[in-house]
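Removed from the display is one protein chain of the complex; every other protein chain stays in position.
Moving on to chain A:
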């Protein structure tokens, strides 16, 4: 089957799912059904000070699911590196979704600090998946620094606005030889499908799930959309005619009354 040959490779690990699920802002009770319906193999998590008595999210994660810790809350490279090391201690794996976000209003990542942290963490053996504002030059530098993927934002975190940065993401897809995973802003399955159709290697979503009326159903919708978009990409979408039209039916042999 096409899917078996079409694995998503991240840092030497193969995944058949191209949808990365976030776990923020919804009940842990729904994680299992969201993972199952999304057929997700990777779930993101954050690290925060432990408050005794709070539920342990790890009790809600099914066997075999890869935990992708993020460095959210970090405002510079140094903080992100510390968080990544703590994450590795806890998860026992090298995966890290690197987020360096000093800006509190738009939650814009700091590409420069992200690059610095990528270099350090990659040298320490981490599988670094940096979240970034789509910029071709920085993406090249992230590749050189040892990133495993590049994760450009589609729109500001949590907005559900979709692919506001579409043209810039397309440049990364065309020019960067690493999986391009669209990270933030994806709010609708149609937007996820569009990103995949463009050639994104995967899509990550959290708020779109957390703010949906029916989280498990939305998870399934995202699964279908990501699969549809991927198949469309592999099928090579046909050309677009900007002006005029091209008939789909034969122009000759039309029956006439006279």
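The rule we apply is simple: a contact is a pair of C-beta atoms (placed from the backbone, for glycine too) under 8 Å apart; a residue touches a chain by one contact, two chains touch by 3 or more; residues count from 1.
One rule holds for everything that comes next: contacts and distances are computed from a predicted model.
Chemist: The chain that is not shown, which UniProt protein name from "Thiamine biosynthesis protein ThiS", "Peptide ABC transporter permease", "High-affinity zinc uptake system membrane protein ZnuB" or "PadR family transcriptional regulator" does it carry?
Modeler: "Thiamine biosynthesis protein ThiS"
Chemist: Of the residues A:13, A:85, A:140 or A:231, which one touches the chain left out of the display?
Modeler: Result: among the candidates, A:85 touches the missing chain.
Chemist: In the full complex, which of A:23, A:74 or A:118 touches the chain missing from this view?
Modeler: Going through A:23, A:74 or A:118 one by one, A:23 is the residue touching the chain not shown.
Chemist: Out of A:70, A:114 or A:165, which is the one that touches the chain we can't see?
Modeler: Hidden-chain contact among the options goes to A:70.
Chemist: Please output the residues of chain A touching the missing chain, sorted low to high.
Modeler: 22-26, 28, 31, 44-50, 52-54, 56-58, 67, 69-70, 72, 85-86, 89-91, 157, 184, 204, 206-207
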